[in-house]
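We show some of the complex, not the whole, and keep each chain where it was.
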């Protein structure tokens, strides 16, 4: 029940077509999503121009494709993450305009143009972290951010990172992806004055324990401008980074 | 060596008062913090009006007091975290204007007035999470943010939280502190469209494993606007929240 | 030694054919399963009308099929969990009436009709949790419960869950399956006054650590009506839920 | 806004005293707890006759006492857990009728008489588990259950447990507290046909890892009627056991 429907009900009460008791009954049984809470979704996907997102892992290709195409029919931008080749084939059959990014295992569908607001630097420590960094970058771009990619600037060769410090300082927010010891966000955090979103990756072996070492390192960062997302969660980092980056532009 | 000092040195070279060799020698030996990198500090503490921070844990009262008073002499706002009564006594002896917040175990010294920019909601799940929430709130306030405190709105009684949704929606960024299962950031994250900084607290017992359960829950949040800081790191959350909140006001 | 054999021994004592000493000797050496304890099984599978259950994981298809068919010969309802296609083929060859549920990887055989007693809501947070939820639902149904399935009501979109609150409040017991941060049982637990059985699922990645994050979250639930079973243990949840749901009807 | 207030508003709309637009405005701003969700609390504490509960850990004695006395003023039964001597002194000063149970570290206040409905057996493996078992028993009794306490029946001496099997079989639900290897719930679960709530305790040393060993053991129970609560969570077990035990008596 949206605002108009509510007004109409109240008008019918006013006109005596519906008794107060019957109106109270109907109001008590209203599903919440029809009044207040459903606005959240509108705020997120429609008003804010943010795409709907499908997490394809653990869904059959048919399920993923159906959900994606239902979103696509709303005319919004759409994103699917954790998509393998088979799932993309199913998506593509229903949405020929959908685009696959095999490295990041992401599907994007751009149906509306968003003006670029805010500048995000997506940094990664090594070549093997690029897939996660790319998931972050593609998410942020589809959400309307300008993204600069900076690859292979791990802390064992500081000069590579320091050579990028001007670009880093020009960003509104920085996403830093690193596996192994996960030290890069602390170092980047010390170089800039903006928020740093740290993404631990599962890159490494042995005592990296599938990214746990990098995760713990980032949570203990001595740079106070660092926050952390889940291991390999490039999408989440790109999403939050966009929220932060656009803060300087919209309400 | 700042820009002026460098120009003066080069002018002396030009005028023949200093030989190129001697100038090269001096330039080579310049500590980095005197030229390039020290700007970071200035940006953080002076230009951005952010206070210097002392992490008092693991320092003797004398050490903590000395560092704090040295910062205080610069006329900036100053913050010390993890401060017990004894350490505060030492600080207070050197800086009588310093103020102690025993619940949050924080010392603040306000020497410059910062206009309030950005609105942060600091939310906590239970009464026992208040100390960490207060560390976040005091940090954010000293840094120049307007803070609204919302206490005791854990997910087992959703109506308490939902009653605050207007306030939540008015914030530029939300800090959510929760122990035990740490579910509150996911729920708050679903209600708003701004970044949520999740702070796991060590509140709980048994399989809370001193906050690890809450930490893992928050890292796995299904709300994409949630990022996480270390267990009990109210300071870090308040710091980043301020960076985000002010993004809408300054460059 | 069953009841009849014991009576016969005592009769022989009465008739002087066996001395008390010899009888005492024989009684001391009686295997326990022949008298008291075997009744436990009867209580569970026959008297209580509950099906026998085969845990097929780690058994060869031939083993699983043989055990299942031996149970089937007793005329009771039978359930097998963790069954792959190959194992089902073997079971089906011996029990053509057995039915396979591939999503839940469960085989059911209904041979007796149980009147439906008690109402269980089986709730899951996301689409990927459905297989575990289905294992719980099929178990409960075969055991004679009425089951309502509620899918995809994760805490990041509370309105989806709140729209189901009437159904939730009508249930005698609720099974809640969730992966990732596992916050849903706490929220559901706060909405209802009946027991909630929480099932952490291995859905997620990175710091979900194969369901450990969800498990820890549920164990630390701030809703006091929540108890927890093993990760992905839909069967156990459906079993206990049935025991609770029927409590209002029998004994 | 309760039902009456809503009816009055609608009546005013009907009578033209309030315009539909103004009514819609007021309805949109209603705090949720005033209509639907606050009923949850009433259901729990008033209608169901269940006491309100204070988790005293992490609260100052003054805070704990204030909350407890505020509950007491409603005339309901009240329970506080994790209460030390100092906190009880503070509670006692405000509520002289409150009773302290030092072993269980629980405070109870009985103000209404509940007829005893349902029979709960509270079992513990060793003498050291008694405090947690007592927390469960006192909780269940205050909530209106009849409780039978069975102590020191660990699995290393099965005959002690088997001697209690008649009592065990007479219970509607069984709470089993055990530390160390936590094997008792599985054994009890195999002896009875009712739900078993397993409470791992932190009793043990070395590789008990403060109760983690017992917790894991119980989660992996091969008895399908076992569910688990947090380490040392006697309160939660007593609470859920009461919900289950009374299911045979009330709606």
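Quick notes on this structure:
Chains here go by letter, A, B, C and D, matching the order in which they are written, and residues are numbered from 1 within each.
Criterion: a contact is a pair of C-beta atoms (placed from the backbone, for glycine too) under 8 Å apart; a residue touches a chain by one contact, two chains touch by 3 or more.
Quick caveat, the model's predicted, so the values are computed rather than measured.
The complete homomeric complex described by this structure file contains 8 copies, of which 4 appear in the displayed model.
The rule we apply is simple: only the chains that are shown with their structure count from here on.
Fewest steps needed to get from subunit A to subunit C, stepping only to touching chains, is 1. Think of subunit B turning onto subunit D: fitted on CA atoms, that turn is 90 degrees, to the nearest 5. Taking each chain's centre as the mean of its C-alpha atoms, subunit A lies 40 Å from subunit D. One simple way to say how far apart two chains are is to compare their mean CA positions; for subunit C and subunit D this gives 24 Å.
Multi-chain contact residues, meaning those touching two or more other chains, occur in subunit C at positions 126, 157-158, 162, 190-191, 206-208, 219-220.
Subunit B makes touch with subunit D in their complex at residues 126-128, 157-160, 162-163, 166, 203, 205-208. For subunit D in complex with subunit B, the residues that touch the partner chain are 29, 31-33, 36-38, 40-41, 55, 57-59, 63, 82, 200, 202, 210-212, 215, 230-233.
Every residue of subunit A that touches subunit B in the complex is listed here, in rising order: 40, 43-44, 48, 53, 172, 190-195, 197, 215, 219-220, 224-231, 235-237, 239-240, 243-245, 247-248, 251.
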